[in-house]
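Structure record follows, encoded as structure tokens.
What you see is the complex with one protein chain gone and the rest in place.
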Amino acid sequence: MAAYFQDYLLHLADNAVILGQRNAQWCGHGPVIEEDLALANNSLDLIGQARLLYQHVATVRKDGKTSEDLLAYFRDVPDFKNYTLLELPHSTALTPTSSGDRDYAVTIGRNFLYSALMVLVWDALKSSADAQLAAIASKSLKETQYHLRHARDWLVRLGDGTDESHARMQAAINHLMPYTQEFFTPSVMETAVVKTGMGVDNRTLQADWNTLVDEALVQATLKRPAAGGFVTTGKTGIHSEHLGFVLAEMQSLARAHPEAVW
Amino acid sequence: MAAYFQDYLLHLADNAVILGQRNAQWCGHGPVIEEDLALANNSLDLIGQARLLYQHVATVRKDGKTSEDLLAYFRDVPDFKNYTLLELPHSTALTPTSSGDRDYAVTIGRNFLYSALMVLVWDALKSSADAQLAAIASKSLKETQYHLRHARDWLVRLGDGTDESHARMQAAINHLMPYTQEFFTPSVMETAVVKTGMGVDNRTLQADWNTLVDEALVQATLKRPAAGGFVTTGKTGIHSEHLGFVLAEMQSLARAHPEAVW
Amino acid sequence: PEFQARFDARIDADGKIEPQDWMPEAYRKTLVRQISQHAHSEIVGMLPEGNWISRAPSLKRKAILIAKVQDEGGHGLYLYSAAETLGVGRDQLLADLHSGKAKYSSIFNYPTLNWADVGTIGWLVDGAAIMNQIPLCRCSYGPYARAMIRVCKEESFHQRQGYEALLVMMQGTAEQRAMVQDSVNRFWWKCLAMFGPPDANSPHSEQAMRWGIKRISNDDLRQKFIDATVPQANVLGVTLPDPKLKWNEERQHYDHGEIDWDEFWATVNGNGPCNHERLATRVKAHNDGQWVRDAALAHAQKHQPQPTKEAA
Partner (left out) sequence: PEFQARFDARIDADGKIEPQDWMPEAYRKTLVRQISQHAHSEIVGMLPEGNWISRAPSLKRKAILIAKVQDEGGHGLYLYSAAETLGVGRDQLLADLHSGKAKYSSIFNYPTLNWADVGTIGWLVDGAAIMNQIPLCRCSYGPYARAMIRVCKEESFHQRQGYEALLVMMQGTAEQRAMVQDSVNRFWWKCLAMFGPPDANSPHSEQAMRWGIKRISNDDLRQKFIDATVPQANVLGVTLPDPKLKWNEERQHYDHGEIDWDEFWATVNGNGPCNHERLATRVKAHNDGQWVRDAALAHAQKHQPQPTKEAA
């Protein structure tokens, strides 16, 4: 049981650290400087959330060696439990590299779909039976509300902007939507933590999420695509080919110097 | 003195392994399947050359622990002695990633400029005072002659092809040419091995290289740009920002499992 | 009718049909479909393994992997050539791949997630492919049969190489052994599905058997593969992820569990984990390469030898 709760915390933390890693790739390369800063800020919040969650795992584990950095830097691809959505490149053309060409519509679309989920998740987790998780949820909720507002504003701006931006934003949503099925497909780990009152059943949030998404898409003059096809399984540790490249880069320096303190 | 010779072997080996790593990035992504195969073949030859050269370092070093893989996978950026030219992305837009968008003109241009040098270097090194290096040179010369022919043919085809391909090929040559200054700017290590007759002074090859380059560019209807500006210093271990990303990816798996045998 | 009779007689005598021979349109179409699907599989099949070239953990393994992926591209090339002998050009074949009209082997719609997958693809995926392909070396269409002889020879080599790589990993660290087991867990069932639906539901099989294009049934090949593979898995020291897998003394074969055909058909019909990605990668490579091909063509046209006076 305790193992499932740790997995759940890791799932939440890995979501944050991987999306934080991706969003930071815009730093110095954004469409306007204000957006470089907004995404850096988003990334900073996410890494902060990941740190609190990893630290909580370390506290729960009480083995005297687990630390936030051990969890972030010395686990392999199948140990990571983030949604597959969050590890994808910023591009509808999925070339297997950790960076490469970036499409801002994909970045905005992903941040919108994910933060629309997480405002609901964090809000629910404020009542988690685990007091520390509840506290992290409270703090994270405020940040995520800001992320949602930012992404939603741009979703609307790009969707209801020029013909080109409309087409790109629609293509991004079409590309990303199938990956959101994973949000609402329960895993063993989630079922377990829902039972103990420590976690939330995302299916209970699905109607609200749909409303958030539908309203924003309507305002953005975008069509909601059917989210069918393959249901990704990143949260169970079976990922796309992209995560390996993200981790190779992210962990390269730490792994080259396993004895070092930074 | 022996240390300089090892550095020289490492310089030759690192050139081969880094360009081999770069050229292999086309595998599965080339403009026609035949070119996927040609570049895979080029990469295979280069990795073969690197292995022989690294093995030779291990033999010279006789410390009972140096191996080709220790040299390829467990050295850091400043230990690598390849020309900066060879670590650059396949793109005139130098975005700092190990992959990303690939421009075939850059790939061809680099392979041409480098193999035009190396046919001369290997030919000269057939008379190296070091018998093993002389043997490696003989074998490598044949392969490099083939690489030169392949790159030269495409240089001419792209230069004297369509307006677009001409413009791209010219842009690639303009972008790459300044990096070739490093070929002919002697370093301490090279000066030392020239003295012992183990290495070759590239400046003695420069006139022949110029002829190879000029004749090909004329046939390709391309202009030779002035190669001025900054002289790169990769062979002394001071690289561009790109090599770090190449090594992070290349070494990721080996470094994650330092005890493993593959 | 006279042509048809000669064709039937040749087939019945286990003779070879050659490009210049008359053949029924349905025979030709079936072959184009099968050979091009096979060629596409080689080309798309470069991607999952190619994914690991940059990260191969030793120079020797890197060289082996590049050579292997290169071989696959080579197979693709001579299979496209075999298809071209049936009157369809490579451009058309590629267009059909890129539009989604033509298929390729569904096994390549699964991701390669750790380095052991490179070995597993050699051992199990190439192993299954060889089982499927060996009978094709005796296929009635000459160019295809000859291409398959060469393909099978190289694939056998790849299979041994893949198995050897896994053997080394199984003698390594606990993490390496875990990689191999994880990889086998993910690939085993997908490989069994590579032999196609059970004979009872296999629509094309009967006619293809009649024409000597197919010679052994799906279920028989699958059984043969399982029987050959279980002892290899034992030597390797991995557990095949099927609790029902058991030697049946009476049948003198291994019994096995039920394949998830829903998952198989979902992937065949476009909804596997990497379908979009594989196709998008090929399409992007093709589109990005258009200017290169255009240049080569333009250059060749500028520089083609002038017709001599005699020819004019």
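Order as written gives the chain letters A, B and C; numbering starts at 1 within each chain.
Everything that follows uses one rule, which is that a contact is a pair of C-beta atoms (placed from the backbone, for glycine too) under 8 Å apart; a residue touches a chain by one contact, two chains touch by 3 or more.
All values reported here derive from a predicted model rather than from experimental measurement.
When the full complex is examined, the chain removed from view is found to touch A, B. In the complete assembly, the contact with the undisplayed chain comes from A:29, out of A:29, A:61 or A:224.
The missing chain, though absent from the display, is touched by one residue of B:21, B:165 or B:240; that residue is B:240.
Interface with the hidden chain, as seen from chain B, comprises residues 76-78, 92-96, 228-230, 232, 238-241, 244, 248. Along chain A, the points of touch with the absent chain fall at residues 17, 21, 24-25, 27-37, 40-41, 43-44, 47-48, 50-51, 54, 68-69, 72-73, 98-99, 102, 104, 156-158, 160-162, 164-165, 168, 249-250, 252-254, 257, 259-262.
Methods note: only the chains that are shown with their structure count from here on.
Taken chain by chain, the contacts link every pair, so each chain touches all the others.
Chain centroids computed from C-alpha atoms place C closest to the centre of all protein C-alpha atoms shown. One simple way to say how far apart two chains are is to compare their mean CA positions; for chain B and chain C this gives 35 Å. Each of the following residues of chain A touches two or more other chains: 76, 95, 248. Chain C has residues 55, 175, 281, 284 in contact with two or more other chains.
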